[in-house]
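Just below is one structure, and these are the notes that go with it.
Of the protein chains in this complex, all but one are displayed in their positions.
In this document, chain identifiers A, B and C correspond to the written order of the chains, with residue numbering beginning at 1 in each.
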Amino acid sequence: DPALIYDLGGKFDKSFNEAAYNGAEAYAEATGGSYRDIELQSEAQREQALRRFAEAGFNPVVTTGFSMSSPIASVAADYPDTKFVTIDGFVDPEEHPNVKSILFSEHEGSYLVGMMAAMASETGTVGFVGGMDIPLIRKFACGYAQGAKAVNGDVTVISNMTGTTPAAWNDPVKGSELTKAQISQGADVIFAAAGGTGLGVLQTAADEGIYSIGVDSNQNHLHPGSVLTSMLKRVDVAVEEAMTAGADLETGVEVLGLAEDGVGVAVDENNEDLVTEEMMAAVEEAKASIVAGDTEVHDYSSDDSCPALSF
Amino acid sequence: MPAWADAVLVPLISILLAAAISALVILAIGENPVDAFTLMVEGALMRSSGWGYTLYYTTNFIFTGLCVAVAFHARMFNIGGEGQAMIGGLGVALACLFLPMPHWTLSLLVATFAAAAFGAAWAFVPAWLQARRGSHIVITTIMFNFIAAAVLNYVLVNLLRPAGAMDPASANFPETTHLPTFQDMFAAEGSALFRGAPANVTFFLAVLACIGVWVLIWRTRLGYEIRAFGQSESAARYAGISPVRTTVFAMLISGGLAGMMALNTTMGEAERLVMNATEGAGFIGIAVALMGRSHPAGVFLAALLFGFLYQGGAELALWTNIPRELITVIQALVILFTGALDNMVRMPLEKLFGALRRRDA
Amino acid sequence: MTDPAPAIELKGISKAFGPVQANKDISIRVMPGTIHGIIGENGAGKSTLMSILYGFYRADAGEVWINGNKTEIPDSQAAIKAGIGMVFQHFKLVQNFTVLENVILGAEEGGLLKPSLAKARGVLKHLAEEYELSVDPEQLIENLSVGHQQRVEILKALYRQADILILDEPTGVLTPAEADHLFRILDNLRKEGKTIILITHKLREIMEITDTVSVMRRGEMTATVKTAETSPEQLAELMVGRKVLLRVDKKPAAPGETVLDVDNLRHVDRHGVERLKGVSLQVRAGEILGIAGVAGNGQSELLEVLGGYAEGTGAVRLRGQEIALAGRGSDGQARRARSIAHVPEDRQTEGLIMSYTAWENTVFGYHHDPRYQSGPLMNNALIREEAAGKMERFDVRPPDPDLAARNFSGGNQQKIVLAREIDRDPDLLLVGQPTRGVDIGAIEFIHQEIVRLRDAGKAILLVSVELDEILSLSDRIAVMFDGRVMGERRPDETDQTELGLLMAGVTERPEGDAMSAIDRSLEAKETREAERHG
């Protein structure tokens, strides 16, 4: 059986880990198989969970979150028959042939929602609320700003981070206040990449009658008519595929971008009225161009810099 | 009531009460409490690697518990263990990254010094403000926790993070700084003893710290002065014990102990500095110190209990669908019954023993 | 005609605190309109008995009868209902409340404070006139002298219309003048038919005011006698179980060289009030200089500055060598290093750490002495051993060095402090209120020790509010008033009246009534102080 290890945010974070959970559930449903999962509580449990699952014969052991790459790198060699999957993390495939690293091109998906934000914006100001000032979140923000600027060179992108303690991911009240602050600075579309804090952003955007953009999972249904779209990160698909492949999982590094449909924008019945045809056309065009390699979206994590936004 | 009853019977019955209520909670969420407790005990105490984890957590809680306990002796409530441990971790990381030593023993020495110094430095400002300006230590240490988190966040994201890494963490420490784990120390080649468990030499450092704090508090002049000052400031002034000096020294020691916790997590376990290295151990330290009645032996036992709960909880999370919050609830109940509701057990016991004595007489 | 029912009758009261049997089968009858004294050694159980009567503690066994009716007193509410009021040995006042607020607490009229305060203001004014119990009703308790605080306690009881008034060691902290005043009040109350129980260690007071007196020893009531039919000597013997010397027996002093020379000493407290306004005095080897004065006139500050825990300006020389009065080297440890020992006024908040064992307390302040170090550690074995010896020499009971200080009675706590300070054979001993709240057995002992030290050629500076103590111990007496020394007298050339005048700031014998001159002077000072505190 496969096993799944969620990052510290916990299974039901309404975004990233929850997507992994949904993928695992989809796997269970489709194949009738079962799986085991654990919500980590502390740093030391990372290695512990990997080892215990590997020892108990679970295969593959799928993990979410960049923080798992380091523990996997130190454990993998001890269990050569077990396959490990690190989603969002990177482990050198040369050194550890039994590890699969799945990375997402969040900057590409963010680019697309950035475009939509800029097009939907009437004020020419769009906002971004991140959970904590860490590279991953900067990657989101950077792609978003590039997309917005691609549509409208004069657009102003306001970027805010919630805090520096773990509470930053679970403080919807602060998310709310940041949203109000950004609205007062003119923002009328706000992209939230901040876990539970983002729920406060979406809520306030709905209350104040502006657009918001969800992240990771499809969050359009939370406030139909207000959530412009969600930047999808198909962790669910990645998890389901890895689990279905079972012990035969192919290892190595896999980057899931627009081309692989690993990231994208969510359009469903909840937001179809908000997304104009013009927007769709532009998004499709940009997507094709990115896939074809004609448009290059700068990846913050490639060189720790962002041309479109300063942190 | 005989002393043994107070020392053994009261906590024992309290823990049983906490366990009983926990069992009810587990039942209420539709799980089997007997299975759950068996799993916890087996996972934490019946396997060597279980012990390896239990003692790893214990080490953390000993340090933070001692941190709170020392401050308590000077009648100061140091809520800042969390922040002091964070900054202590920074000290460890800087020492390990920039002052690598040829052998881990030397590295440990340097890192211990750095951890204690950084932790102490972080405690110094609140201590000094308390002593000189009367700024309430509870507020300032709370504030310094937040400030420490911001400092750590900035340093990890902008300064110590290797280029291109996603993880807001420092680079891995050089090989020579790696501390021997219990496995390295006790397991023969190929044996599974303590396999993979993070407990390491810092556990012994923690035990030494317990002894050291005991000696400090009950055997040295400084300890004598700290306790005197904590009991009565006016008497301390009469005896020529400087309030400023005593406050500052007690807090420096307290902060140093908190900082040393980072040796275990950062140098012993992660072998790099991560953002979330303290994980609230500073706050658990408050409960540990209070339950241990600020005595090193008590702190040790309480830390062991919490280590068991942490590791047992991990086992629960691994093999059942019980949400991890259940462990938080069990911890809460243990703290409540052993630490705050102890008189609920003691009062009837006292009556019982009183009646027994009268019948004998 | 039958006798009236006793106002109070206790039958077979017993009370244990854990293993301590504080009261054993105690019975007592007090007739209405009388003052009944209770005496007994420290820890005899006097306060416990009275607290039971007042419903503060609950007896394990026994009955309470009030005015001939059996009365259940489960709590103080019931006691107040039964017309009982009590002034505790340790006042039960809220320090940062005003007098008025303390008086109405628990006896308010209705849910709002305003009407209660207004009524109490009126009643207090009335009581002040009737009983000479004047205090500023708006003043905070923490700004009041202990004497005034005690008035507040009495006012509290009277405000609740108590017919039975219990006073637990009311004069322990009062000056003779204040005590006299209190007794006038008690006398008035008795005349009105109120019943009073008075606990005190001072036999003079028992003889002066009580009608009957009971003696307690180790939790038991050993005797009840009519005051008119007994003598102080007999009471003392009943109390302690042996003959007690009620007078200090000492040879004339043989003063030597000047040990302490204080020149123009000033001290400003943390509120910015000047408490010492240029004090000059000398103490010579082999003599006791007694400082008399009403509490609050700077005697405490004098001891604090000399003892090194308050800063001052001016000059203090020990055997001709200047000692630091501020900054580095001016703390208590530096003083002790110069062989200045100090018995502080308040043993519980200054002299001892109540949670420390007796042996730990015997080096308190001297813990830096190299003799008590072994390497980086303290040599606890040695300290403990020496402590046992000191406790034996000073007759501390029980002589158990491992007992925490708080478990000793007041007198024995005081002996522990004295043992620590005197046993080191200091050149100069500063003593504040050495016998406050201490029973007569212990007083005798403490006085002997102080005289013995003097005879060994040491200099002693004694501060006490007990004029008796000052007069009988001192070789010279300096009187302080308002931060200054008003004058010096020899004990054999002065009397209570003259000292009383000096203590009130009156330097020349006034024509006419001495008391009114004192009152005028004191009133002027209190007004000044009240203004100072805003």
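Everything that follows uses one rule, which is that a contact is a pair of C-beta atoms (placed from the backbone, for glycine too) under 8 Å apart; a residue touches a chain by one contact, two chains touch by 3 or more.
Quick note on the criterion: contacts and distances are computed from a predicted model.
Student: Missing chain, UniProt name, options "Succinate dehydrogenase iron-sulfur subunit", "Putative nucleoside ABC transporter, permease 2 component", "NADH-quinone oxidoreductase subunit N" or "Phosphoribosylformylglycinamidine synthase subunit PurS": which is it?
Tutor: Choosing among "Succinate dehydrogenase iron-sulfur subunit", "Putative nucleoside ABC transporter, permease 2 component", "NADH-quinone oxidoreductase subunit N" or "Phosphoribosylformylglycinamidine synthase subunit PurS", the correct UniProt name is "Putative nucleoside ABC transporter, permease 2 component".
Student: Taking the complete complex into account, tell me which visible chains touch the one left out.
Tutor: Result for the missing chain's touching partners among shown chains: A, B, C.
Student: Among B:20, B:99 or B:344, which one touches the chain that has been omitted from the display?
Tutor: Missing-chain contact among the listed residues: B:344.
Student: Please identify which residue in C:94, C:118 or C:326 touches the non-displayed chain.
Tutor: Checking the options C:94, C:118 or C:326, the one contacting the hidden chain is C:94.
Student: Looking at the whole complex, which of B:143, B:171, B:207 or B:349 touches the chain that is not displayed?
Tutor: Per the contact definition at the top, the residue touching the missing chain is B:143.
Student: Touching the absent chain in the whole complex: find that residue among B:29, B:244 or B:297.
Tutor: Here the residue in touch with the unshown chain is B:29.
Student: Have a look at A:89, A:114, A:147 or A:200 and name the one touching the chain we're not showing.
Tutor: A:200
Student: On chain C, what residues meet the omitted chain?
Tutor: Against the left-out chain, chain C lists 17-18, 54, 56-57, 75-80, 86, 88, 92-97, 101-102, 104-108, 110-114, 116, 156.
Student: In the complete complex, the non-displayed chain touches which residues of chain A?
Tutor: Residues of chain A in touch with the missing chain: 10-14, 18, 133, 159-161, 163-165, 167, 170-174, 176-178, 180-181, 184, 196, 199-200, 203, 222, 310-311.
Student: Taking the full complex into account, what residues of chain B touch the chain not shown?
Tutor: 25, 28-30, 77, 79, 125, 129, 133-136, 138-140, 142-144, 146-147, 149-151, 153-154, 158, 283, 286-287, 290-291, 323, 325-333, 335-336, 339-344, 347
The rule we apply is simple: only the chains that are shown with their structure count from here on.
Student: Can the chain contact pattern be summarised as a line, a ring, a star, a complete graph, or none of these (other)?
Tutor: Here the contact pattern is a line, an open path with two ends.
Student: By C-alpha centroid distance to the whole-protein centroid, which chain wins?
Tutor: Central by C-alpha mean position: chain B.
Student: When the C-alpha atoms of chain B and chain C are each averaged to a single point, how far apart are the two points in Å?
Tutor: 47
Student: Using the average of all C-alpha atoms in each chain as its centre, how far is it in Å between chain A and chain B?
Tutor: From the centre of chain A to the centre of chain B is 35 Å.
Student: From the mean C-alpha coordinate of chain A to that of chain C, what's the distance rounded to whole Å?
Tutor: About 75 Å, centre to centre.
Student: Provide the residue numbers of chain C that touch chain B in the complex, in ascending order.
Tutor: Residues in contact with chain B: 307-309, 331-336, 342, 344, 346, 349-356, 360, 364-365, 367-368, 373, 376-378, 380.
Student: Within their complex, state which residues of chain B touch chain C.
Tutor: Chain B residues touching chain C: 215, 219-221, 224-225, 227-228, 231-232, 234-235, 237-240, 242.
Student: Which residues of chain A touch chain B in the complex?
Tutor: The contact residues of chain A facing chain B are 8, 10, 36, 38-45, 47-49, 51-53, 66-67, 69-70, 75, 78, 88-90, 132-136, 139, 163-166, 301-304.
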